[in-house]
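All protein chains of the complex are present and in place, except for one that has been dropped.
Order of writing sets the labels: A and B. Residues in every chain begin at 1.
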Amino acid sequence: MPINFTVSGTRSRERLRSRRQQTPCPGNRDGYHHALLRWVALLSLGASGGLHADDSFVRDGEAGFVLSHIEYALSQDAQETGACPEGMSSSVSEIFSRTPAGRRRNGESDADYAQRLGKGGKALATGPGGEDLCQHPEAGKPDPYFHTVEQANIPAFGIDIDGVASSTGAAPAPNTCPHDDLIGMNGEPGIDNQFFRVVGCNRSFQSTGQSNTFATEMLTGSWGILLTLAGVDDIYNDDSIEVGFYSNADPIKLSPTRVPLAYATYLSDPDPRFRATAHGRITNGVLTTDPTDVRFHYTVNSMLLERPLRRARLQATLSNDGEIEGYLAGYAPLEELYDLKFGFRNGKTSAGELAPLHLRSLSSNGAAFVLGHTCTGAYHALYAHADGDPDPQTGKCTSISMQYRVRAIPAFVVDSEANAAQAKVTVVSE
Amino acid sequence: MKAWEKATAPGTSWRCRVGRFLAFTGICLFFAQAAGCGDGRPHESIVEPQPVGGPLLVRRLTESQYRATVADIFGPDIPVAARFERGIRAEGLQAIGTSESGMSPFGVEQYDAAAQSIADAVLSEGRRDQYMPCIPAAGVAFDAQCAALFFDRYGPRLLRRPMLTGEVDRYVNLAEQGNARLGSFYEGLKFALIGLMVSPEFLLRIENAAPTSENGGPRQLDAYSMATRLSYFLTNSTPDQALLEAAIAGDLATQEGLARQVDRLIASPGFEKAVRAFFEDMLEFELFDDLAKDPLIYPAFNSDVAADAREQMLLTISDHLIKQDGDYRDLFTTRNTYLTRDLGIVYRLPVATRKGWEPAVFPEGGGRQGIHTDIGFLALHSHPGRSSPTLRGKAVREVFLCQEVPDPPANVNFSVVQDPSSTNMPTARDRLDAHRTEPSCAGCHKIMDPLGLTLENFDGLGAYRTRENGAVIDASGSLDGTEFDTPQGLAQALHDHPETPRCLVEKMYRFAVGRDTVWDERAYMDYLIETFRTNGYRVPALMRTIALSKNFFVISAEGTPRDEFTSTGLQAQEGGRS
Partner (left out) sequence: MSKISRRTLLRGAVRGAAVSVALPLLNCFLNDGGKAFAATGQRIPLRFGTWVWGCGFIPEKWIPATTGSAYVMPEHLVPLEPYRDQLALFSGFDVKLDGVPNKPHITGCFGLRTGIPVPDTNVKAPTLDVLVSDAIGRDTRFRSLEISTSGIQRSYSYRTAGSPNPSEISPLALYQRIFGEGFQDPNSMAFKPDPHYMVHHSVLSAVADDRQRLMKIVGAEDRQRLDEYFTSVRQLEQQLALQLEPPAPVENFVMPGAPPEVTLDSEMENVMTTHRLMAGLLARALQCNQTRVFNVLFSDTTSNLRRSGTTTTHHTLTHEEPVDPQLGYQREVGWFAQRSMVAWREFLDELAAIPEGDGTLLDNCVVLAHSDCSIAKAHAVEGIPAMVAGGGDRIRTGFHMAGKGDPVSRLGLTLQQGMGIQVERWGTLSMDTNRTITELLA
């Protein structure tokens, strides 16, 4: 279940605040001194590994984290914001049911009608050459029943990625295509979140839907995401740090009540495609990074998939007990995003081979049916809203702005069992 | 039997037992001077005093001994499907409880179930070939000879002595009756084996005296009872074939022959199991069976963490004492440990190894030093939802220093103690101050709390903390005159406490013989302690000293009421074939 974020502040932020109040250093200013004191204490211990205290999530300037929550940055439900005046998108069977041939016949039983709707839907999901349109969405026409968020001043979660607020009439930022920015939940302009425009009128992306609860799968351990910080001298203000983004090679550790546990050790995925670093900084407790290309694992129906984000940047608060909360924002390449979320065309087996066609086809068509969209609709809507990485030849954008809301808790991130064991020995011996 | 300690201060209350160590420190100092302080080598002038010994005992096998015995005789893959009764703790040790506990109907029911699962497996179609010394002849109603060979082989192993005259026949007859009713040789054999494994002489170690020695010296255990004591003390399991043979051959009667066996057992893999069995007993690890923590307050706790916390201490102990042959006292100051990933979460330390254990060193200055700061100790002596300086102080005193802390007086007015969540008294120290200032509580709490409060930087699960309810924790305290304000200070104080090695020696000897020590054995205890000291507080050396000492095998004058019976009654059925 997605965490119940509210517009003005999150429940967990309130929790953090109350926790800070327990310490004698609640404010930033005092917190700064607090941190300084702590680091003086740490440094005085030399290289032996530092304080073993409640809040010492940074040791020798390094810290690790595991994502404890992730979801797409979207908005409140369309019903509340009025973002979808034409209603929600439809599945192929729903579309077929609106055609004359799709109407229920007199005396037709529920079962017969459902079977006929399925058949009719399948015909709509099949291309002119008999191809499966989920696997070949480019062969289909744009779906008029696939609705998207088109108004300008719709509020959405996220940050201003490209540094340009479209409402000011300014020229598009380099490496982007013209698009209407959204406004932030607190009214701030310039929010780049075209992915929300694409999926915002899908019922599965409303708060009651199933498309934004993929973090529960993370808690089963099938995939996970790690972060690291290095070169940290001060957790409130530090103008130069290194941030690592890795896929987790270990399942996340949970409490008996299924809450992720802090300070577990995780191995980062050794595959370089799933490792990235970026330069960053902390300003008044807010951690931001320069853009970097990241890629994480994902699974659907036992197929291995990939979750890429180009020019991704982290913008998040870092609390004094080591909790990170904020946005991971960037541009998702359209074809890969379509595969991740709708088509599964590149789904692999655990042996690393392309999954059987029937599995990919059934999964994508089944998902479209259950979640209430069409593959062609999603595919063409992605292209229609693309705002990043214009093709040098055609000038058409090939990626789309997309943001995740993430929370992370302290963890130990190691590179390999052997190397890390040595590293650890040097950390704890003197 | 009169407890050694009880007699030390006649007329004084039990409540004063904590002060007992002072009396012994005197003796200890005397010896230290006489022997020329700690040159680390066994001193020639240290000789074992005249043996005193103890009574013949009937000791029940512990669960771990039962399991090890079955594994040694039939193999480790034989299932023991039973739920054992929990051992009784007497005088601080379950080992002493084995000489006192009875056997309830439930207990026998469970032994019977265990015997069934073992016999089922041993004589199952797939496995029987590896156990059967013969193939039962086909075409006869019952191959009694083959059945006899089976009991010739396993009877002595299970009963730890040669079979008595007619004893094999008895089990063969049972097998034959079973065969007649069930129409299967192996089914008959199986039930006869169950009978053997439910027999009191398998489940109980019934000790026997050797015939009166001709030179009129003190009586001692017969060779098989000696072998059994040695084996369970040094390997926590049944005598192996070589030890039984040495017993039959009379080797244990000579000091050289005895030393050969003792050294062989100490060098065997079973020795580590014995050391572990001792510390499991000393550290009261049966409490792990009841250990529960509130999942909301301690989310990192689960049954895997509990199992790992237990194993962590045993790994640390056996590595330090056996592999490193380290000084026992250093167990209270060492930062060397072993971790799993699950433990790493509680200790907040990285553990690269994905499955299993890796050696680790607790960070210096991090508060963890000594096995008493392992979560296995801290969590065990806490409440389900919070720490307990009182329980921890009591445990340190009783477990490591052999000081008995009296029970709280029954009718205390506790109303002086305020609400634990009160903002006036955020920390345990604040709350316990009330106890320590209330006269009726102060006597005991002054003994426990200053010690336990130094461990308050560890919460009820044992995770490090600097604050409780927002207030900074003051971890200062004292132990019998030594003051400190960190867990490291406590570590050093425990390391240096004169009672620390003395208590270990006391418990080890009582563990070995399964009874409390008696007043007349004080000279022997001083001998052990002094040898322990001159050997640099090496535990394997201490166990060797005990195993080689006369006192270990001698039967005290009042302990030989069974003069009717001697091992002359043990006539090996076929000339000591076993």
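In this text, contacts are C-beta pairs under 8 Å (C-beta built on N, C-alpha and C of every residue); 3 or more make two chains touch, one makes a residue touch a chain.
Please read these numbers as outputs of a predicted model, since none were measured by experiment.
Enquirer: In the full assembly, spell out which visible chains the left-out chain is touching.
Expert: When the entire complex is considered, the left-out chain reaches B.
Enquirer: Looking at B:Gly257, B:Gly385, B:Gly443 or B:Gly536, which makes contact with the chain not pictured?
Expert: B:Gly385
Enquirer: Just the residue numbers, please: which parts of subunit B touch the chain that's not shown?
Expert: Subunit B touches the chain not shown through residues 55-58, 83, 85-86, 88, 90, 97, 100-109, 112, 170, 174, 177-178, 181-182, 187-188, 191-192, 194-195, 198-201, 203-204, 206, 208, 289-290, 292, 294, 296-297, 383-386, 407-408, 410-415, 417-421, 431, 460, 561-562, 564-565.
The definition used in the following text is that only the chains that are shown with their structure count from here on.
Enquirer: Provide the C-alpha centroid distance between subunit A and subunit B, rounded to the nearest whole angstrom.
Expert: Centre separation, subunit A to subunit B: 55 Å.
Enquirer: Touching subunit A in the complex: which residues of subunit B?
Expert: Residues 295-296, 299-300, 302, 341-342, 344-345, 348-354, 358, 360-368, 464-467, 470 of subunit B touch subunit A in their complex.
Enquirer: If we count contacts the way the header does, which residues on subunit A are in touch with subunit B in the complex?
Expert: 22-23, 45, 48-54, 56, 250, 253, 255-257, 259, 261-265, 267, 412, 414, 416-421, 423-425, 427-430
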